[in-house]
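The complex appears here without one of its protein chains, the remainder shown in place.
Coming up: subunit A.
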Amino acid sequence: MAAPWWRHCRRWSTYCLNPLLVETGWCFNTRSVSSVSRTSWSVWSRNEVQPPSSTQPNLKPLICGNRLKSRLPFSALQSCCCRTIHSDTKPKDPFSLAQKDLTTLYDDIKKELFVSKHELKHLCDYYFDGKGKAIRPMIVVLMARALNIHSNRAGDLLPGQKAVAMISEMIHTASLVHDDVIDGSDKRRGKRTINEVWGEKKAILVGDFILSTASMALARIGNITVVKVLSQVIEDLVRGEFMQLGSKENENERFKHYLEKTFKKTASLIANSCKAVSILVNSDPDVHEIAYQYGKNVGIAFQLVDDVLDFTSGANHLGKPSAADLKLGLATGPVLFACQQFPELHAMIMRRFSSNGDVDRAWQYVLQSDGVQQTSYLAQHYCREAIRHISMLQPSPERDALIRLTDMVLNRDK
């Protein structure tokens, strides 16, 4: 907590830019992670070179001179991902372990959102249809149980912890509804967006309503520190959105800006929700910090992977077309890394890919560079940090599930 988090990140980013150091980081990576979860990382530790698979049409052979160029982490990781999820071996996957605490999640949310007005109610419930991944509530309940065991409090989740899990999903959804208006999106999770069906004005009001309901539920937990922690998230979300409006001229600043935006838009919610459930069970600030750091690092990794998938995933996987970020004028990790190999990207970044053909050209440059890989390494770095922190808690099935979850964050393909 002493040093600003991004200072740490910047150190990593400079670290990462040097090919030699990347190699070092790489070795470190294989060593440390394979000790944590052997099965899923075994492919990694053998340093296999995978041929481009047919399921990865967008990952063209890289032409740059980097030594790591043909390693294609994603195709390798995807095969492990399936193994982790479908294995029948003893350690349960995070999803099924969290399931018992999440069975009533959407019903609880709908109860909170109760309004007599029919149409508003329908719009509020629109995205709480059980088809979302509910990854935030999952992390929150696993964290809560791991912390409860760490704090020698056996038994069920505290009611406040359950509420935080629910609130995290509500805040997330409210921000999605507003983001869709800002970005002019017409599809979300395979559905037409609220703004597309009912218009922008109602979409904004629905987002505001979900937020106000989340805020009431938050207040009813009755712990003012928890209220403060989660109110910070709401401010971070908006500030992150504002940061996305501007581009920085200077490259170092641009990277810092990107990571800070990533923290505010994605990681802050996970980090502070984890912190909130720790405050409810334990008074030790060191424990709060462990929870916060895990959430922060997993959150940043999650978004970095998302940014990579924007380049590598087909249109139907993520529920949005690829290169969506470029089309919105946003330069994410892969582009920023690619810009170091192809300075031609600089001008395009500054004009937010607004000239004719910019999006296609930028896309080509990114795929020709090792921007995708560098971003993946960065995500791995954040996951290792997350594991380092969470490992300070006493062992429990939930703690181990949170460690395994970092694999799934890295290996997801949608």
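Keep this in mind: a contact is a pair of C-beta atoms (placed from the backbone, for glycine too) under 8 Å apart; a residue touches a chain by one contact, two chains touch by 3 or more; residues count from 1.
Definition applied: contacts and distances are computed from a predicted model.
Within the choices "Large ribosomal subunit protein uL29m", "DNA-directed RNA polymerase subunit", "Carbonic anhydrase" or "Prenyl (decaprenyl) diphosphate synthase, subunit 2", the name that UniProt assigns to the complex's undisplayed chain is "Prenyl (decaprenyl) diphosphate synthase, subunit 2". Residue in contact with the omitted chain (choice from A:Thr104, A:Ser231 or A:Asn252): A:Ser231.
Considering A:Ile149, A:Leu176 or A:Leu218, the position touching the chain not shown turns out to be A:Leu218 (whole complex). Contacts to the hidden chain, counted on subunit A, fall at residues 115, 117, 120, 178, 181-182, 184, 199-202, 204-205, 208-209, 211-213, 215-216, 218-224, 227-228, 231-232, 234-235, 237-239, 241-242, 245-246.
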